[in-house]
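Below is the structure I would like to discuss, written out as structure tokens.
Removed: one protein chain of the complex. Kept in place: all other protein chains.
A and B label the chains in the order they appear, each numbered from 1.
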Amino acid sequence: MSSADWIAISPLIAVAAAAVVVMMLAAFWRRHAIVAAASMIGLAVALFCVLPARSAAPRMVTGLLAIDEFGLFYVGLLLKGSLAVAAVSYGYLRARGRDAEEYYALLLTATLGCVTLAVSAHFVSFFLGLEILSVSLYALIAYTRERARSIEAGIKYLVLAAGSAAFLLFGMALLYAEYGAMGFAPLAKALKASGGANVYMLAGMALILVGAGFKLAAAPFHLWTPDVYEGAPAPATAFVAGVSKVAMAALLLRFLTQLGATDSRPILIALSALAVASMFAGNLLALLQRNVKRILAYSSIAHIGYLLVAFIAAGPMGAEAATFYLAAYMITTLIAFGVVAALSPRDRDADAMEDYQGLFWRRPWMGGAFVAALLSLAGIPLTAGFIGKYFVVASGIGSALWALVLILALNSAIGLFYYLRSVVAVYARPGEEAKAADRAPGFSLAGGVALAVLGFSLILLGVYPAPLLRLIQTAIASL
Amino acid sequence: MSLLWLIPALPLAGYLALAFGGSRLSRAAAAWIGVGSVGLSALVALGVAAQFIGTPPAGPAFHQTLWTWMSVEDFKPAIGFYLDAMTVVFVLVVTGVGFLIHLYSVEYMAGDEGFRRFFAYMNLFVASMLVLVMADNLLLLYLGWEGVGLCSYLLIGFWYKDRVNGRAAQKAFIVTRVGDTAMALGLFLLVWQFRTLDVQQLMTQAREQWRVGAGMATAAAALLLGGALGKSAQLPLQTWLPDAMAGPTPVSALIHAATMVTAGVYLIARTHVLFELAPAAQLAVAIIGAATLLISGFSALAQRDIKRVLAYSTISQIGYMFLALGVGAWSAAVFHFMTHAFFKALLFLGAGAVILSLHHEQDIHKMGGLWKRLPLTFWTFLAGSAALAGLPLITAGFYSKDLILWSAWSSNAGGPALWAAGLIGAFLTALYTTRLVCLVFFGEEKGRVASKPGWRVSAPLAILAALSIVGGFVETPRALGGIRWFGEFLRSALPAAPGVEEAPERMESAMMLIASAAALLGIVLAGVLYLGMPRVVEGIAKRAWGAAAQAFWLGGWGFDWLYDRLFVKPFVWAATVNRDDFIDSAYNGVAAFFSLLHRGIIRTQTGRVRWYAAGVALGAVALMAIVLWVR
Partner (left out) sequence: MLANTFTFYVAGLVAVAATALAITGRNAVHALLYFNVSLLATALVFFTFGAPFIAALEVIIYAGAILVLFLFVMMMLNLGSQASEREREWVRPRVWIGPGILAAILLAQLAFALAHGAGQGAGQASIAPKQIALALFGPYVVGVELASMLLLAGLIGAFHLGRREAPASKSLEKGDA
């Protein structure tokens, strides 16, 4: 490895080093604030390392990692998301009192898994990144082990993620068996040389889609989502929903684009089936739900459906739309779960609709941020979510995917119902009970700053998306 | 020029600060933010205007595009501002008069519990109005258009605890919505035809692609006219404005007299190319203007509420502006807009001072003899009234109205009938204005003056009074110096009325004398009737025909009655009959259908891992089947 290689993967090294440092800190000096600060500094350093890495890009590091504009864009996005999760976690864990230190080490390893996925161009790094992420998530989801729900969620995720990883691995094996290559670029070359799709290729791709679909929580691989979201501590849910899915989607985008799978009709139809199933399943499941974390879980399923429409839309337009959508989705999701985390009392998570009754009148800023997130999820103008959905629809229309766009529109209408119902709750007059229990025990200065920055970005992207779009265009051009 | 964006941004920032600062702000801080933001905006506007006049831009206008909101093929809505001569006039009036009214409001609203809310809405209004007049594309223009409508609604219903005010606000919103719908259709039509949102491009393309009298041009112009009629309270959508007086008086001054209601004038002047291409629509503008100014002039004569007199007078004066637009005298309309903003804001503010000092008494028959008690208010009100009545030579209103009458006579699109209507209107204006002054300030004292206005009320009155006098000396008839500053300044944006310049000067002077005579006659007649012989007035009112006419005019020619029978009653009846809404049942059916689906699909969430794992496996099988089967 040359020195340029080292510079190119410096963000990954920084995250890995931060994980080790935080673990050592936690071993010798159990002070929550210091450990939290160290992990946030580590993430910030990694974020800073993206700049020199960009100057070294584009570059393949040992055939496993592709450090290019696309990968680094996602690395930056994921690191920012992770930083926000760390900030939000601090207040939440402080309210719970003890054993908070390992959390940050796990968060950092999970982040390492995510950024690895974002720059993976090889089955080995793909699978290892995915497993680092999954193993860290098992523990993060079950982190509040004094709660049975949390443990249950962790075990469910463990069993199902391991199962789906087996499908993924089998898919990879089929492709390798047929083409004798595991790197995306060599694989694409072999695929082209063999003259297009055959049974092994299609079956392998379908199995890889199963594994990816599980991580993305696309229907019909979504069944774990509500249980895990509900059981996991809120900041961990934020990570699962907001950050890990972005990483998986980034990898899928690279994989499908590089292999030219978006030109293959069977794959497109498979993706369409996933998209349609996800949209309907997510929105219909959320319809009468009263648990806020479950609503957000179902909503995230639907959003993956919308996202897949952009995947199906051909060309750079679709990839740009998908990337913008992911950025908007990440910001929105982090705000929503960040508010949940901040409001959660010591013994449970604030996931009942009643916890949000009249939130706006009790805590106008937090209520405002929550409403902004809901409106963004619903795709109301002047929020990032609107622009994201707009681009997805535009890319769909550009590729003449009329049926998918129609289904998307129908589902957006269904989605409005439960988003607006939550908004109504936030604006309702608070009951006396809610007033008496007016506390935000999980709130911390760091979390507040993170929420403020996220909320500001949410509106900024809705009003002035041009700079981000330019960045995304250069990123997609490098793919 | 690069500071252009600051003009709307400052009031918007003020609004955001007030809206989010909420009750944490002290009253003083709220006043500073509310007034200061508009004041700063006015200063920036002055600087920009000075630069515009000093070093004019290369083309007709200065263009500033902040950013493109989104860009999808032809659809590229930009956040961009367009500043030509007409915009300069509108921006100066909106910020300048707006600032004075804000200052006045600090004192007027001092005791109100909704003090901060008031300034938040007012700032939002100023920001929206500025966006409306500065927008370079239809989307932004529409944003401003709806923004001012929203603020108007919020401020009419400002004292929402009284049901009447809420109803007035609803009425204003619903009636203007009729016009807005037409306007939105017009905008869609334009975008659909020309595939661009940029106003100037639209106009250029319209001129290139449509011939004069083309059906499409007429349709577009007529639809836009519909929007203008609603916003500017012209026939047949004028009924909301008198009721809009339910809002605080500064609101009436700013929104329902000086600025927002003239948005229709702005819209037509901005799209004058379309109206030139559609002579039929333009003629409709002139006829509607003439009819409106007459009808509301008669109504003003019979009103008892001081603010309603002024409201009908506003409708009537905007009628003049429409008349000017209808005969192609675009700059005359903008001229009258400017002078009207000065004197009508002044009159409303003066009326507010009177109302405040008389413990919220609004009935002019319960006023009287106030000239001794409120000297400053009296003299400034007198100046405003003189301008409204068109007192010859020394008032701004005279010059602008005279220009409109002369254009109506001499323009190729005008004619004697339109001119005669305007002349009768001028007479009526003088009559009801003098009646108002006589009843309020002269005669015996009927109410007790409780308080005298402070400097924050007096200063705006004095400044506006001065402007009402001197504001007209920027454009005078040839016999009186022939100053053409205003018209020439606007020439880069608005063409001259065809035929007006060519008409003989002798004719112009004669017309001026006739118009002056009509105004003076009205003033003298009202003075004699209401000061000298009040018995005669009472006598007329007691006669059957007199009482009938008064009742008819008091009710605004029965439009409210008619609309109540024609639209409201049938609608309410239909609503009562259709209480369970047969259309709604379809929606309920949809909702029920989806909740049924929900109940079905929610069974899949069993919480059992084995079932979830089976789901993954089944999904994998299904996916494999799809992929291999489609192949």
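One rule holds for everything that comes next: a residue touches a chain if its C-beta (ideal position, glycine included) is under 8 Å from a C-beta of that chain, and two chains touch if they have at least 3 such contacts.
Keep in mind that what you see is a predicted model, and the values were worked out from it rather than measured.
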Subject >> Displayed chains contacted by the hidden chain, counting the whole assembly >> reply: A
Subject >> Among A:V124, A:L288 or A:L479, the residue in touch with the chain that has been omitted >> reply: A:V124
Original post:
Looking at A:L64, A:L168, A:V426 or A:L461, which makes contact with the chain not pictured?
Top reply: A:L64
**OP:** Kindly state which of the options A:A19, A:L72 or A:L287 is in contact with the chain not pictured.
**Re:** A:A19
**OP:** Tell me where the left-out chain touches subunit A, residue by residue.
**Re:** 1, 9, 16, 19-20, 23, 61-65, 98-99, 102-103, 105-106, 109-110, 112-113, 116, 124-125, 128-129, 131-132, 135-136, 138-140, 142-143, 145-146, 154
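One rule holds for everything that comes next: only the chains that are shown with their structure count from here on.
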Original post:
Counting in whole Å, what is the centre-to-centre distance of subunit A and subunit B, each centre being its mean C-alpha position?
Top reply: 49
**OP:** Name, in rising order, each residue of subunit A that touches subunit B in their complex.
**Re:** 155-156, 159-160, 163-164, 167, 197, 199, 202-203, 205-207, 209-210, 213-214, 219-221, 223-224, 226-227, 265-267, 269-270, 273-274, 281, 284-285, 287-288, 364, 387, 390-391, 394, 414, 417, 463-466
Original post:
Which part of subunit B faces subunit A closely enough to touch in the complex?
Top reply: 20, 22, 67-70, 72, 591, 594-595, 597-599, 601-602, 604-605, 607, 609, 611-613, 615-620, 622-624, 626-628, 630-631
